[in-house]
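Could you have a look at this structure, given as structure tokens, before my questions?
What you see is the complex with one protein chain gone and the rest in place.
Order of writing sets the labels: A, B and C. Residues in every chain begin at 1.
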Amino acid sequence: MSSSYGENLRITIFGQSHSPAIGVTMEGIPAGETIDMDALQAFLRRRAPGQNDWSTPRKEGDVPEFLSGLVESRTCGAPLTAIIRNTNTKSADYAPFADTPRPGHADYTAWVKYGGAADSAGGGHFSGRLTAPLCIAGGICKQLLAKEGIEIHCRAVEIGGIADEGELTASIEEKPFPTVSDEAGRRMCAAIAEAKAAGDSLGGIIECCVTGLPAGLGDPMFGGMENRIAAIVFGIPAVKGVEFGAGFEAARMRGSENNDPFRMSGGRVVTESNHAGGILGGITTGMELRFRAAVKPTPSIAKEQQTVALSAKENGTVTVGGRHDPCVVPRAVPCVEAAAAIAVYDAWLNRKKES
Amino acid sequence: MSSSYGENLRITIFGQSHSPAIGVTMEGIPAGETIDMDALQAFLRRRAPGQNDWSTPRKEGDVPEFLSGLVESRTCGAPLTAIIRNTNTKSADYAPFADTPRPGHADYTAWVKYGGAADSAGGGHFSGRLTAPLCIAGGICKQLLAKEGIEIHCRAVEIGGIADEGELTASIEEKPFPTVSDEAGRRMCAAIAEAKAAGDSLGGIIECCVTGLPAGLGDPMFGGMENRIAAIVFGIPAVKGVEFGAGFEAARMRGSENNDPFRMSGGRVVTESNHAGGILGGITTGMELRFRAAVKPTPSIAKEQQTVALSAKENGTVTVGGRHDPCVVPRAVPCVEAAAAIAVYDAWLNRKKES
Amino acid sequence: MSSSYGENLRITIFGQSHSPAIGVTMEGIPAGETIDMDALQAFLRRRAPGQNDWSTPRKEGDVPEFLSGLVESRTCGAPLTAIIRNTNTKSADYAPFADTPRPGHADYTAWVKYGGAADSAGGGHFSGRLTAPLCIAGGICKQLLAKEGIEIHCRAVEIGGIADEGELTASIEEKPFPTVSDEAGRRMCAAIAEAKAAGDSLGGIIECCVTGLPAGLGDPMFGGMENRIAAIVFGIPAVKGVEFGAGFEAARMRGSENNDPFRMSGGRVVTESNHAGGILGGITTGMELRFRAAVKPTPSIAKEQQTVALSAKENGTVTVGGRHDPCVVPRAVPCVEAAAAIAVYDAWLNRKKES
Partner (left out) sequence: MSSSYGENLRITIFGQSHSPAIGVTMEGIPAGETIDMDALQAFLRRRAPGQNDWSTPRKEGDVPEFLSGLVESRTCGAPLTAIIRNTNTKSADYAPFADTPRPGHADYTAWVKYGGAADSAGGGHFSGRLTAPLCIAGGICKQLLAKEGIEIHCRAVEIGGIADEGELTASIEEKPFPTVSDEAGRRMCAAIAEAKAAGDSLGGIIECCVTGLPAGLGDPMFGGMENRIAAIVFGIPAVKGVEFGAGFEAARMRGSENNDPFRMSGGRVVTESNHAGGILGGITTGMELRFRAAVKPTPSIAKEQQTVALSAKENGTVTVGGRHDPCVVPRAVPCVEAAAAIAVYDAWLNRKKES
């Protein structure tokens, strides 16, 4: 099922950009877990639009309403469903795109797949807006993992070709812009502003790091941590590549360089380097799990673009008005965190049944 | 389930490197399809070891025996199971690695996960040998897709930092070495031979191209073609990155560069460029579907490496003897083809139920 | 996942008896199908409480709100979610049952499974109230099947030992009480009234008949129509048995009696009798698909009952006040119809991908 993910904790995301509401159902969440609602809201705020220069001015509270699964903020074992009402929607803005599909968007493929029945308003079910319920589920998983000592952090490691510098640590979450180096962050913001002024957009790369993971999570073959994480992270719109540890760079190394030597350290097994990104044979080594996701530049740009008129079967042009982020990377940072949290927590539950 | 993949066509892979047999079960394969056994065997031969300088001398026929699902080479609707007997196994070679895990292999993580019960011989269920049943299933899917006009081809687009040149076409399958440029292929072979002589190994990048795909395959969110393909390709040992279309390079483009303009061509909708790799919103555009997979250098190298003695909890060393490819990329080429064929055929069946 | 069902059309039910809302998500529903909202509401009314003597006086509109998946009552291909707000809830009524579990209810088993975190109010996620979202999904499937000429009807074939008479036909839906024989219906109502007056309750048997089914639906082994239908019908609270065709009676026949002879009739293959209930080898024969579900008497009765005090680990008693149906069979009739519709439609989609 395309809008569901997970074996042990199964999330199902529903809603369209302009439907009455969007939401998520989580099945398999253990009973008796108290959700810190303030922490969850703070997490969602990191993804919310309208906060600054680099994101769309569409302002939404994105305050989830919990319909089921909780009794006074504590999970009761039943499926947990939370929704966010869609307000401030301007469907009329999108009417033309049903016939003149926006380049880089799903307008055309949705039209092929669903025909005239597709909900083209605001991208429908393909909209980036659907990452809000992903973040509700992921924010809850982050809390559950934190109780086990497992933390997940992400940063914008590159935007518009500008690289961040320094090591990713937990302190990233307090930063207004998700880079380790404030200087790099400033340069990225300037590049975004410049692209916006030019009616254009930028992409970038997000790095994710999971700490506190025990060795032994994940499974062989298609159940590997790489498979599990990629299968959800590619569900975030605009992600076009995922690599683990040294990733594509490993393809250029020799075995003697890329292999991470095992060593004893304080009574436990570690590796001296971590080109594997904390995963061997699909299973965690106990080192930090690290991966990177490539995010394409926002397809919605102010410039006029070439497209086709589907009904007339003619060439034409389209100009995308409306409200759009000139670079989705900063807001995609918590989404990647959320996706990673869901994948890791699902693997965590899987391991429990084996022990 | 870690060794199964697919929603509509479900494959389950079983076996360990040194178990009596390895094999695959395919559920959901339509009835009445005739399998060309010679073509299948020719496909499997592309993965088989022992054929040349750059692969392990372990010689195996890799001739599948079909136990079920066929009546005189025609599918009958029941699950299709094929096995390959393991012969020429030298388990004793691997005995030491249960306690002194090989860097870059799954020996350590298997030990953590399964304890002393792990089958460490030859890498057990984590062995690259398990790609043989993947290729049986994928070879069959390739045949079924070819009947629909859908073709899948792969090449070694980079090995040891040496890039292939030219455009990937169907003629790649007739080449003894999977590069478009014979000159690039010769240089890659020389680099592999050099690395082998140095007791070392090389990695590389495989490019995959699917042609003849209709627009409209795949689903939104977690059912996107990227998610589906990544979820199986990361099941091939040594793959550490997957990118679609422009992939990580897209992260450095502007929207105006990366967006693929739509145009009419001969009455159908095409895109002028294909940075999207033939996928928008997870769904095929009708352009070529393109992706690349990063393959790390073979972890088994002749050089002595640092490791730990698990029982003694001490540092130590390990020397990996035995038979190993100094570069798995050439043999991984048909494996990526097989994985892509399975993912695409599964999505194909999914679309049938919607139409 | 316990609250999900289906392979091709997947429904997920959420909510507790006293949570803010209950609801259902349907994934895999084809795009472009118009839902007749009046017909759906009429179907839901058949399950709704508070309409007559034999059901609980809890009055609820049970009007679904569609949050996603529809554009002006037409499916758009995205997951369809509908909710019903819970109003008129009296949680305090249930407070004691968390510690003194009601015999025949899930209070005790929920306490064992979820501990103190269980939502015991009104039976939580175990409540019969959760059949309302089942009926939303089933009512939609009934409409989709009707377009294919497939109809599903149920009746109360037995209540309190009183048997209905005559053949089940489509006209059953217009009856205020779901029996073919009005006389039998009157006797059943009288028996229910008598049981209620005695502070007691009655059970019964529901018969379901699916007409217009083509031959060839369903799959071998665990994918048989029997497996598919039983797997969902046992999800209706109080169902304790399911039998197909002659069912348990077949166990007392001889092969020569039970076998249904094949005959040609009007150019198509029929069977002269239908002891198989329209299913052979798990697959539909094209004859009417018939099954029966046993419904236990409502566990909530006015009489004082023996139970335990869980915290004190002592014997005690419990008296169940509140509002309860003295016999749930009449209201369970549309629930069994809904469950059958979902199972049959899921099998229908499955067959499409094979053809």
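The rule is short, and it goes like this: a residue touches a chain if its C-beta (ideal position, glycine included) is under 8 Å from a C-beta of that chain, and two chains touch if they have at least 3 such contacts.
If you're wondering where the values come from, they're calculated on a predicted model, not measured in any experiment.
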| item | value |
| --- | --- |
| Touching residue (missing chain; options C:D38, C:E174 or C:E314) | C:E314 |
| Touch criterion as defined above, residue of B:M1, B:M37, B:V63 or B:A312 at the omitted chain | B:M1 |
| Residue of C:P49, C:G138, C:G203 or C:P334 touching the missing chain in the full complex | C:G203 |
| Residues from subunit A at the interface with the omitted partner, ascending | 7-8, 30-31, 78, 220, 349-350, 352-355 |
| Subunit B, residues in touch with the chain not shown (by the definition above) | 1-4, 10, 12-16, 19-23, 25, 27-28, 31-32, 65-71, 74-81, 83, 110, 113-119, 121, 124-125 |
| Where the unshown chain meets subunit C, residue by residue | 1-5, 7, 13, 101, 103-106, 108-110, 112-113, 125-126, 130, 158, 160-161, 195, 199-205, 215-216, 218-224, 226-227, 230-232, 234-235, 237, 239-248, 250-264, 267, 269, 271-272, 275-277, 280-286, 294-301, 303, 305-308, 310, 313-315, 354 |
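Quick note on the criterion: only the chains that are shown with their structure count from here on.
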| item | value |
| --- | --- |
| Taking each chain's C-alpha mean as its centre, the one farthest from subunit B | C |
| Euclidean distance of C-alpha centroids - subunit A vs subunit C, Å | 39 |
| Approximate Å spacing (C-alpha centroids) for the pair subunit B, subunit C | 46 |
| Per-residue multi-chain contacts in subunit C, two or more chains | 31, 78 |
